[in-house]
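First the structure, which I've put down as structure tokens, then a few questions once you've had a look.
Omission of a single protein chain aside, the complex is shown with its protein chains in their original locations.
== subunit A ==
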Amino acid sequence: MTASAIDCDLHPGVPSVATLLPYMDEYWRHTLVERGIEVLESASYPPNAPTSVRADWRGPKGRAPSTVGELQTQALDRWGAAFGILNPLFPVQLPFSRDMSAAMARAVNDWIRAEWLDRDDRLRASILLPNGLEDALAEIERLAPDRRFVQAMVLCMGETPIGRREWWPLHAALEKHGLPLAIHAGSAWRHPPTSVGWPSWHVEEYTSNIYGFQATLASLVTEGVFAKFPGLKVVLVESGVSWLPAFLWRLTKSWKGVRFEIPWIDRPPAEIVRDHVRLTVRPFDGPEDAEQMKRLLDHLRSDELLLWATDWPHAHFDGDDTVPPGLPEGLLTKIMVDNPRATYARLAEGVSA
């Protein structure tokens, strides 16, 4: 891995709610203890599922790595990288209380700042957004001045489709601050993760993230978010990649026949997605054969869509096989360096925290 690479998806584990208490105000610091809320775990990433944390990266009692030291040893120093972007998955989306969701998101973001960003100059982070729109806007305004926050993050299965107009103030704020919207795999569990009801198995549920990404992408495009906010970029994180060409084919094909319903979409949706949307490469869900991979990449019809990511500490590869199999050598600099730099304008700035 080249030393100028940018790893666009790293997951710092929050060990427990107690970790966040020092970053909360007096009320939340006490009430969470009084209520006995010691852990908050999402079914999106069951802690003991072998996919959630690679076996050789687990700590005592199988816990997920949760310190900057572990990140350095296991990934950053081992493989080398100019920057690593932290995407915390602590499930602040789960509480139904807007206030609790906001308090937890603030605490996670401040924990990231104090215990990660301040301890390694290579680190950057997503602003983890709470569920409420007003709270999300407040968090963006609070943290955007810290240029180490390079994007803001939601899950692909939230409360409502995020392209809808009630969400436009969020898109406006992100565009204003030059922050891409990261949409990460995972659910707020307000709806079954499939449109036909509840899955039975984890493998079924993890796969269903694809439907969440497709629905979210269709919402952003058809509602006209990119027409209204032409400066907005979206990064699909841990989305998989290989489903995209077929989905765009369907979306664009159908648009030709019913485009009068959404006349603000005056060019093929696939083009809009290629201009505004990027995807991280782990997981890729691609063929391992280089020739087949080349054909799949041709279907993307752009070499600017993909962003380098190891998805540490999720288990996608063994040892140091950081490059998804089949990816052409000639594309690596583009994916590892050029595309992330083009996506995250803030990476070019010096740290000004």
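As a convention for this text, a contact is a pair of C-beta atoms (placed from the backbone, for glycine too) under 8 Å apart; a residue touches a chain by one contact, two chains touch by 3 or more; residues count from 1.
Assume contacts and distances are computed from a predicted model.
Undergrad: As a check of understanding, state which of "Glutamyl-tRNA(Gln) amidotransferase subunit A", "Oligopeptide/dipeptide ABC transporter ATP-binding protein", "Rieske (2Fe-2S) protein" or "Biopolymer transport ExbD protein" is the UniProt name of the chain not shown.
TA: The chain we cannot see is recorded in UniProt as "Rieske (2Fe-2S) protein".
Undergrad: Quick one: say which of A:K176, A:R259 or A:R274 touches the chain that got left out.
TA: A:R259
Undergrad: Looking at A:A43, A:A82, A:A138 or A:A227, which makes contact with the chain not pictured?
TA: Reading the full complex, the residue touching the unseen chain is A:A227.
Undergrad: Take the complete complex as the reference. Which residues in subunit A touch the chain that isn't displayed?
TA: The list for subunit A reads 165, 223-225, 227-228, 255-260, 263-264, 266, 268.
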